[in-house]
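Structure first, commentary second.
One chain of protein is taken out of this complex; the other chains stay put.
Let's turn to subunit A:
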Amino acid sequence: MPRTTTVECPGCPPFRALTFDALGLIKVIEARGKEGGVPKVVDRWGDPDASKCVLAASIDDRKTDPLLAVARKSGMVEVLNPLNGELSVTVSNVNSGSTRPEDDAIVGLHLFRRQRLELTSRSCTLLTCTTKGNASIRSVEMTDSSADSVASKTWSVCTSGNISCSQVDGSESYAIFGGKGVEVNMWDLDKCTQIWTAKPPPKNSLGIFTPSWFTSATFLSKDDHRKVVAGTNSHQVRLYDVSAQRRPVISFDFRETSIKAVTEDLDGHTIYIGNGSGDLASVDIRTGKLLGCFLGKCSGSVRSIARHPELPVIASCGLDSYLRIWDIGTRQLLSSVFLKQHLTKVVFDTNFTEEVRHTAADSALHEAQNIGEVQSADETEKLPTKRKKSSKEDRGSRKKASKDKDGSKKLKSKKRSKSLENEFADDA
């Protein structure tokens, strides 16, 4: 076995990512250049202060007027402009005066993309969830420096236990919550009612019951809220189908330490999982089969994984204070950036790539003659189990192809996910 991990395709496509760390800093990492850009820290927002440790973040990367919401340890939620780091509004999340923010930290934060209510453009809607299970949706008007927060809805997700993960689905009308002693449960955000909760798996053959402790959860695909993937502290990954049953459809083990991050791919069946000892892998959730691991000297717990919405790359970050960019096809490390602090979250800002890609798309038009290649490359992407062999031959063509195939791919993946549903229904 070769001990060295060589990067076959060094450099990475142009992207812009934001990382959040334990000292409350937000760092902007950009890679420029069409081929083989080296990512660099271009900006740092905020002053290092341990009490401002970032716990959760959410980005709304619209083309115009994007927003970024950041939840801090001090119980404050800040809404920033992700382009220049300008603070637009600060909201305090301290609901009741009796609890200190340290005891009831924010674990989940979501910035709604669509305008939930007919409001002016200078407003945003936030979903926050704390450890004790106090969830609230509030819309914030950004009139002046003073924030008028209207807590429209507040409810309690759980009565006992600690929430450790929450996620909102693509249509933004459902949310899942899970945690220590709390089974995964799904809420309808419009009516604020619980519509589904999971059931713990039965005792094993020795009669030992593992108490539920979810550490991460995500929706499997953007336009379907019914399938949920959750990672547990006892290193299990489970797929739940809300429409079918309360017990997991598929459940499998991954390595020895607890699952700390789960992220879905755009194709609706691949997920990326990261665990407490720094292992990162992609899994086909339909079968529960491991597609492969992302190897590359990653030594600290993975806290967050982000999938780029257009480019075939994922970013991971965690306690080893590196931001790593991986190619999802070859599972090669494209590059890594040392960011000095324990990182808690990474998000991609797609608008940046838009700007650059306007020029890139023009040149891509000239290369449009090799459509045949494009299609073949597309097919190799669709067959994840056979990818390993074919991807090597097609890599050269895929690089070019990846840029102009996005449009067509999205349509296909939608169809595919629908057919998937049928499959799952059959299984159930």
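Assume contacts are C-beta pairs under 8 Å (C-beta built on N, C-alpha and C of every residue); 3 or more make two chains touch, one makes a residue touch a chain; residues count from 1.
Keep this in mind: contacts and distances are computed from a predicted model.
**Student:** UniProt names the one chain left off this complex as which of "Ribosomal RNA-processing protein 42", "DNA repair helicase rad5,16, putative", "Ribosome production factor 1" or "Elongator complex protein 6"?
**Tutor:** For the chain not displayed, UniProt's protein name is "Ribosome production factor 1".
**Student:** Decide which residue listed in A:P14, A:P248 or A:G276 touches the omitted chain of the complex.
**Tutor:** Checking the options A:P14, A:P248 or A:G276, the one contacting the hidden chain is A:G276.
**Student:** Tell me which of A:W187, A:W213 or A:F348 is the one touching the absent chain.
**Tutor:** Looking across A:W187, A:W213 or A:F348, the contact with the absent chain belongs to A:W213.
**Student:** Touching the absent chain in the whole complex: find that residue among A:V54, A:L67, A:V262 or A:L319.
**Tutor:** A:L319
**Student:** In the complete complex, which positions of subunit A touch the hidden chain?
**Tutor:** Where subunit A meets the chain not shown: residues 3-5, 22-23, 25, 48-50, 213, 215, 233-234, 257-258, 260, 276-278, 295-297, 299-301, 319-321, 338, 340-342.
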